[in-house]
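Okay, here's the structure, questions in a sec.
One protein chain omitted, others in place.
Every chain is named by a letter (A, B and C) in the order it is written, and numbering of its residues begins at 1.
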Amino acid sequence: MFRYVVRVRYGDTDQMGFAYYANYLHWFEIGRAEMMRSLGMSYRAIEESGIQLPVMEAHCRYLEPARYDDEVAIETGVAHLGRARVHFGYRIVRVSDGALLAHGGTEHCCLDRQGKPVRPPAHLVALVSQAPRASSPHSVSKKA
Amino acid sequence: MFRYVVRVRYGDTDQMGFAYYANYLHWFEIGRAEMMRSLGMSYRAIEESGIQLPVMEAHCRYLEPARYDDEVAIETGVAHLGRARVHFGYRIVRVSDGALLAHGGTEHCCLDRQGKPVRPPAHLVALVSQAPRASSPHSVSKKA
Amino acid sequence: MFRYVVRVRYGDTDQMGFAYYANYLHWFEIGRAEMMRSLGMSYRAIEESGIQLPVMEAHCRYLEPARYDDEVAIETGVAHLGRARVHFGYRIVRVSDGALLAHGGTEHCCLDRQGKPVRPPAHLVALVSQAPRASSPHSVSKKA
Partner (left out) sequence: MFRYVVRVRYGDTDQMGFAYYANYLHWFEIGRAEMMRSLGMSYRAIEESGIQLPVMEAHCRYLEPARYDDEVAIETGVAHLGRARVHFGYRIVRVSDGALLAHGGTEHCCLDRQGKPVRPPAHLVALVSQAPRASSPHSVSKKA
């Protein structure tokens, strides 16, 4: 899977001392954006080409908390590429010891400029087809 | 289900003009906090009694976008009360026309002050047992 | 000043146990939006009429922390209405005891649909002219 490292910010924590659960969805966004960039087309360029990929479904399972200033690796892959939908899979891994903190997924549809559902254009299908596969959430993470 | 109305803030929107997907998890938090309060014990009081209910899993399905300044009703109920877990269900409904915008759920475990998993204490079980049931996500919402 | 009450959400807190400092700017946004609504025109309607009021400057002084589940009153008034700028003033007051937690201000310019600076249209000037004045930050707050 594609790996991108971020740090837990102070503003991401809550009074339990952990990263608040909604922040993982921000990390998933960073993961898929950076994976697309690594494939050769940024999500900004995709939107500028007239295509939006809004989220239809999101889920996350939280295994261990992320704490302030922890480096966490966002691992992203494509779990499924359908005719009108794309599913991304994610793993959040603590960099210091490789512990799996969370895993999840998002499902996206494809809209044109008018907000009408469309089949993904060929250049997007070609791009996503080259993406790393989302591995099983519990497979062993290789440390950076 | 228990109903609590909030407004979409400017800071909740993204450049698509919609409420960003992570904000729904903030709304779910508001929904369960206000439902607990309505049952007679705030989540703050639960934490002060020595119990934390961290989120183990969260999911959300997005059907229609929420827009800036929309009033959205957060409908919250208990979907399942197990020996060590509690599941909440949520529906996000646009107040102006009753449209179902999203539905989802969260699963929580019960930790003591030392962060050790424990069975929910009797007072918490009694409280949650009185909560409204989470209805099927697609059942008809009664408008306010 | 115009008064609007919100609660500190769990996701607003940080690991110090206080509302994170950036959240006060979200509260200021809520304060000015609800004050405009109370005057008869929502900020959404202002934007739909072709005018945007982006923030040019923001500041906040933090006196005492806001904690999870605290009710805080956002008090909003107009501090200055110039030919091309409007300044709002804010006070954040803890509802339980009337303590002043923070005070601050924002300065806004006026843009048309093309993003060009313009003088505020007459209907906006008329609206803002009726707004409560921002009182000195340290004046006594009347409890709800």
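In this text, a contact is a pair of C-beta atoms (placed from the backbone, for glycine too) under 8 Å apart; a residue touches a chain by one contact, two chains touch by 3 or more.
On a predicted model such as this, the values are computed, not experimentally measured, just so you know.
Asks: Looking at the whole complex, which of C:61, C:80 or C:119 touches the chain that is not displayed?
Replies: Checking the options C:61, C:80 or C:119, the one contacting the hidden chain is C:61.
Asks: Taking the entire complex into account, which one of B:22, B:35, B:55 or B:131 touches the absent chain?
Replies: Answering carefully, the residue with contact to the hidden chain is B:22.
Asks: Could you tell me which of A:44, A:80 or A:133 touches the chain that is not displayed?
Replies: The one listed residue touching the chain not shown is A:44.
Asks: So one chain is hidden, and I want to know which residue out of C:9, C:26 or C:67 touches that hidden chain in the complete assembly.
Replies: C:26
Asks: On chain C, what residues meet the omitted chain?
Replies: 16, 18, 21-23, 25-26, 29, 52, 54-62, 65
Asks: What does the interface between chain B and the hidden chain look like in terms of residue numbers?
Replies: These residues touch the chain not displayed: 10-11, 13-17, 20, 22, 68.
Asks: By the contact criterion defined above, which parts of chain A meet the unshown chain? Give residue numbers in ascending order.
Replies: Residues 9-11, 25-26, 29-30, 33, 42-44, 68-69 of chain A touch the chain that is not shown.
One rule holds for everything that comes next: only the chains that are shown with their structure count from here on.
Asks: Answer with same or different: of all residue numbers used at the interface between chain A and chain B, are over half used by both copies?
Replies: same
Asks: From the C-alpha centre of chain B to that of chain C, how far is it in Å?
Replies: Distance between chain centres: 28 Å.
Asks: Mind checking the centre-to-centre distance between chain A and chain C? Centres are C-alpha means, answer in whole Å.
Replies: Comparing mean C-alpha positions, chain C is 35 Å from chain A.
Asks: Using the average of all C-alpha atoms in each chain as its centre, how far is it in Å between chain A and chain B?
Replies: Centre separation, chain A to chain B: 24 Å.
Asks: Where in chain C do residues touch two or more of the other chains?
Replies: Each of 10-11, 68 in chain C touches at least two other chains.
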